[in-house]
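Before we start, here is the structure in question, set down as structure tokens.
For this view, one protein chain was removed and the others were kept in their places.
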Amino acid sequence: MPIHAVNDFVIRFANVNGSGSASANLLFARSIMRMGVPIAPRNIFPSNIQGLPTWYEVRVSEKGRLGARGGADILVAMNPQTFMQDIAAIEPGGYLFYDSTRPMAPSAPRDDITVIGMPLTEICAAEYNDPRQRQLYKNIIYVGALAALLDIDVVVMETLAAETFKGKERLLDANRRALHIGYDHAKARFDCPLGIRVRRSDAVGDRILVEGNFAAGLGAVYGGATVCGWYPITPSTSLAEAFERNCARFRIDPATGKKNYAFVQAEDEIAAIGIVVGAGWNGARAFTTTSGPGISLMQEFFGLAYFAEVPVVVFDVQRGGPSTGMPTRTQQSDLLSCAFASHGDTKHVLLMPDGPGEVFEFSGSAFDFAERLQTPVFVMLDLDIGMNSHLTAPFRWDDSRPYDRGKVLSHDDLERAGNFGRYNDVDGDGVPYRTMPGAHPTRGAYFTRGTSRDRFARYTEDATPYVDNMERLLRKFETARSLLPRPILRKAARPTRVGVIHYGSTAAAMDEAVDLLAANGVDVDALRIRAFPLSREIADFVQSHDQVFVVEQNRDAQMRTLMTADLGLDPARLTSILHYGGMSITARYIVREISGRLPKPVAKKTVEAVS
Amino acid sequence: MPIHAVNDFVIRFANVNGSGSASANLLFARSIMRMGVPIAPRNIFPSNIQGLPTWYEVRVSEKGRLGARGGADILVAMNPQTFMQDIAAIEPGGYLFYDSTRPMAPSAPRDDITVIGMPLTEICAAEYNDPRQRQLYKNIIYVGALAALLDIDVVVMETLAAETFKGKERLLDANRRALHIGYDHAKARFDCPLGIRVRRSDAVGDRILVEGNFAAGLGAVYGGATVCGWYPITPSTSLAEAFERNCARFRIDPATGKKNYAFVQAEDEIAAIGIVVGAGWNGARAFTTTSGPGISLMQEFFGLAYFAEVPVVVFDVQRGGPSTGMPTRTQQSDLLSCAFASHGDTKHVLLMPDGPGEVFEFSGSAFDFAERLQTPVFVMLDLDIGMNSHLTAPFRWDDSRPYDRGKVLSHDDLERAGNFGRYNDVDGDGVPYRTMPGAHPTRGAYFTRGTSRDRFARYTEDATPYVDNMERLLRKFETARSLLPRPILRKAARPTRVGVIHYGSTAAAMDEAVDLLAANGVDVDALRIRAFPLSREIADFVQSHDQVFVVEQNRDAQMRTLMTADLGLDPARLTSILHYGGMSITARYIVREISGRLPKPVAKKTVEAVS
Amino acid sequence: MSYLAKPKFQHPSLEVNALGFTHRDYEGSMSTLCAGCGHDSISAAIVRACFELSLPPHRIAKLSGIGCSSKTPTYMLGQSHGFNSVHGRMPSVLTGANLANRDLIYLGVSGDGDTASIGLGQFAHAMRRGVNMVYIVENNGVYGLTKGQFSATADRGSKSKKGVDATDEPIDLVALAIQLGASFVARSFSGDKAQLVPLIKAAFEHRGAAFIDVISPCVTFNNHAGSTKSFDYVREHNIAVNALDVITGRSTIEVDYAEGDRQDVLMHDGSTIRLHKLEAGLDVSDRSAAFGMLERHRFAGEIATGLVYLNEGARELHESLDTTHRPLNELGQEVLCPGSKALQAINASLR
Partner (left out) sequence: MSYLAKPKFQHPSLEVNALGFTHRDYEGSMSTLCAGCGHDSISAAIVRACFELSLPPHRIAKLSGIGCSSKTPTYMLGQSHGFNSVHGRMPSVLTGANLANRDLIYLGVSGDGDTASIGLGQFAHAMRRGVNMVYIVENNGVYGLTKGQFSATADRGSKSKKGVDATDEPIDLVALAIQLGASFVARSFSGDKAQLVPLIKAAFEHRGAAFIDVISPCVTFNNHAGSTKSFDYVREHNIAVNALDVITGRSTIEVDYAEGDRQDVLMHDGSTIRLHKLEAGLDVSDRSAAFGMLERHRFAGEIATGLVYLNEGARELHESLDTTHRPLNELGQEVLCPGSKALQAINASLR
């Protein structure tokens, strides 16, 4: 039985990278969004530049299910190399759309799917002379065909194309033409629409579609960052680029045309973080962006920034580890290397946004936290958040909120100040006062170092001032705990003894999983952690549930380790659900794993319902 | 009341570094050892080369108490700069020996100590013309005087000097003469011996006095290490130097005079570990030695070695952190950065010897473990173990024990082998087979990489082989758990519900603490951890005691975190006792802290007895 | 690349070298680089050079860092062990491998980002130690694998694909290598196989640190107008300062140049490098002359290629360290372990 579904399906495009499919697929996805139907696109791409398999998956969900789902209801098979494996992943009753110029081998790969063949290569050969054009417009043609097959308004597509190619009329015309070739061809040959289709809705509301890396780069602009020292690495590169692009837009001095920011591609990650530490020390809001290997290389500087108390913001867009690992896959596996970064006793502040919306918010406030606490702050993204576009509430900024520059003594403060001691805990919150180089001709100069020193920043090897200082840093860590974003609780409709804890990009799948579980009669309270050090509310949550699952996208249950180390929780009370193959976690997976671990009767039922 | 003690006291020398006091003080200490009385010398030195305060402390203990004790019964005050603070640390009833050439100010600093003034500068001025000689022999003169004052056999001192200056008769004569100047002067002026004195004994037995770094360097020679890539850093430098020195002695090819080893001072720690990874990959036993900052810099390579499965041995001689921290102070604060080194999901093997004896043993076997497990092995020393001389059982080596080179397929194995897959888990223990570059003309070549790959070492980005591989690494970790040195239990005389867990250099102080506690009626079982991953016996130990203390020389209870993460233990069941000011932990401290945390009645009594 | 596997069939008349291997025996798995990438030509040149020199493939160890260039060892020499290490650190890994077994032939492959940006320190120190290896940088002026950012070899004023100017002083790896003590230093162009293959062969014949900077256009990110590393630009500005033949026992002299134009260098293993000086008077054994020549061409906006410097008498790392001639990884326990007797003496000295 062919699947019948309106505004609720997954379509997967199998392409070859470097073939220009990305923009066509985005056009497809955005046209559905413009019709008011929520979408969740995901890009699965290889770690090379051209010629290898790449997939683009769009989940269309009126209900707003934005996590990855798994499986595909329609496959657009544009890559002969992966043809067989792609077809195997189609859901029973699903659809296959392929280029029928050459005969498919074996001719009928599955008998439980509907096959739609369109001679794309042949059409392109007839329509275009230039081989590059043939390649490029083939993509647009299949998008046009899909409009017909899925009942997407082709005018919406044209409008989107018009926005994209504003001022480039020739390109626009060519794209329009390609769209119509596909549309018309499909309309003429096939029974349109298929059982799966799109229908106008208003479920998108005012939401925007944006990549987390863009949100972070923009957030850093809003947060007042002026110095970015970075080194390219997938999947963090586009974050730095987004910062620069937005700076080029918003940070050019109107009078002089000069830049109100410094964007420096360093020679490596050590230099990148060194630049950030130097700039942070000298009073600029500064950040770097990197991924796992960079986190490893920056360790020594993280320790310096912690101990010398220099504000620093680090965006870690996590990818599959260890080592070079899976550069184009997603994971949440740098928690321990960031939280305990560097040798010696160190603990660092982490922020864990769930998607672009929170990324924007946290990226702005990360600079406040870093300056308030005079310490490194890590914003933990992952490839899924950073490089995929997500539907999210529009960005908001409160113009009345001033930057929190923390405890900085100005020239005038210094005039009034008595005995300035850089590492004096004047306020009892563990956070000392600092001065800026050059601030005052005779007061406030101090020496910054990574060695032990007394409260007046003078070098010492004595145990007493050393311990005094280390204890103050612990107090500061408690101050951080009280300042950072608190976890977000989603309470089940009915009281329940089952709790689930998650963080970061798991949120979308978790939201769906909780609903699915509830539908299966399993009520679960869900708590989303947003920062480290961990809020005491997390301990309360664990205490108030009999069974607590901790869902993570890593192998070693890193958050669970943080929970036991930071909150003293008993690991035996925390059941790990781990998903770390590099693809985004799905609600299906969470439901299956939770159900499988709950007392049998409930589990039985659930498994059957969702798998 | 002046202290009266035979073979049980602490003497502290307060010197200025670079003044040549080190060899004189060592002569002093060794002379007591030669008299058969156990000693535990400790050097407290600044992080500079010349002109700053430095202390040398010798604990003399017939009973063999070899941990630091705290306080000093006799102070040899040779540094006017620290005079007042040094005097304050003398135990009531103790003794002060000082250079009375210039009057002491204030004249009588304390009335509860015995003051012995000797005009050392004046004597030297009279005896020597050369200012350098005056400086140098001043030290020997006070050693001679101490021989008289403490009843040390001056002939033993002469014998030691004779051994040291073998072949350098002029130097020997000069030293002898200086010894006698001091000895005679003291004999003539003072009532010798003091209440504190040394008496011949046979408590030393066949024990040797040796630094942990020497033991490690020697152990690496015995363990068959041929490549050392390193970068100087306190307190690990002398480990590399000991390796080289012992190689120069044992590893010169008799026929050609050429070196059967390669010792390369790299340009930094990243290159040092890179060299080791390259050599390990190519079949040499290779190691590096470093301290905290180096551990931070090597993180990326640790991840590569873990994931690419390259045998590597790392000696981490831990010092005070974080950052540059306290380079000349001791700590156990790199546990987390080593155990979880590098981004992504990684876990590493750690060995934790308690002193030079075990250092020698573990240094040899570290190479076996590294090759057997094809992974980095960290040998965790600290400054106290590494740079102080410790009395320990003589080194032993079993000539019948062959090196365990692990699973290596030779040319002939490859001839026979079927389908070689570098990452196949043939034996089910998670440890795959490897081949050496160049081993066979047509079989066994494979590509090593830090990226995900399949069992045949072919690059892949698929989730299934990736997860398969990551799970195999977990199995390998369990194999490591079963191979590594098990913890050592010291059971109390009577059954007790109180347990204490410790590791590394805490051992000596713990041994004494357990005795002291027992003497105070507190029975404690003590378990010394020797390796990570942690033995299940540790979990059993925790389960079988009501109250378990974990004693560590760091701020953040890093071992406790490892215990909860690796064994799933409830942190609430583990009471941390932390000592991290950079000086070696003492039995006094442990006793006070344990007593203070035990149910009151017991605690009361204990505290009074020992503090 | 194409996903179609190469046919397994070998033509019976395929050329065979002294070891009885065909060219195919030196190839690797299929390249996944962009069609037309300069790096693939360099791989082909390396394969050709190894084939012509009849190097036993399994005696070669091929190491690299991270980048498109650093991926290429997979695409050549399938019978050799390979190590794709971490970004910028191939030099130290290769050094360690070389220390473990001095008998293998070491080939390091890197990119300009890998070597001149993140890896500059390791590159420099491997050169000054004289590690016996062939070190090839596939220099395209950009980071290919991370999509086209400038590397440290990008020329000042060169335009990125997005139209941004490079502003920093470029690193000339050839000048640097000479400065740092490399004993064989050359530059070439991926598009000039006739020059490149003999240079690679000569580098393999050299004992010591042999470095070749090969300009290798990135067709995807740095082959546009305004780039100084595009095929067109390099072809136009490439000045070969010499041409060379490698004369091994097996091969005969192919070209015979006039006496004054010629410089013959006897290599340590008995082969000869015959240089035809295209730039008159350039003596490749003269460091000063090399610097002068490089500065002159730099000033003229030209890319000097060819063998720039050769010091056949230089000391390689194992000589400096005075290590034994046997590979360290072959020494047995009887040689390595001093045994319990020796330990007694040590124990005695510690009492």
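Every chain is named by a letter (A, B and C) in the order it is written, and numbering of its residues begins at 1.
FYI, a contact is a pair of C-beta atoms (placed from the backbone, for glycine too) under 8 Å apart; a residue touches a chain by one contact, two chains touch by 3 or more.
Quick caveat, the model's predicted, so the values are computed rather than measured.
Taking the complete complex into account, the chain left out of view touches A, B, C.
When you scan A:A22, A:L172 or A:V264 for touch with the missing chain, the hit is A:V264. Across A:A14, A:A68, A:V154 or A:L218, the residue that sits in touch with the chain not pictured is A:L218. Screening A:R170, A:R396 or A:R494 for touch with the missing chain picks out A:R396. For the options A:V276, A:L484 or A:M563, the residue in contact with the chain missing from this view is A:V276. The set of chain A residues touching the chain not shown comprises 33-34, 204, 206-210, 218, 221-224, 226-227, 229, 246, 250-251, 253, 256, 258-264, 266-268, 270-284, 286, 300-301, 304, 308, 394-399, 402-403, 435-442, 445-451, 459.
Residues of chain C that touch the chain left out of the display are 117-121, 124-125, 127-130, 152, 167-172, 175-176, 179-181, 287-288, 291-292, 295-296, 299, 315, 320-321. Seen across the whole complex, the unshown chain contacts chain B at 18, 47-52, 80-81, 231-234, 237, 265, 267-269, 293, 323-324.
One rule holds in what follows: only the chains that are shown with their structure count from here on.
Of the two chain pairs considered here, A-C and B-C, the higher C-beta contact count falls to B-C.
Each chain gets one centre point, the mean of its Cα atoms, and the points for chain B and chain C are 44 Å apart. Computed from the mean C-alpha positions, the centre of chain A lies at a distance of 40 Å from the centre of chain C. Residues of chain C found to touch two or more other chains are 84, 86. Among the residues of chain B, those touching two or more other chains are numbered 300, 304, 308, 449-451.
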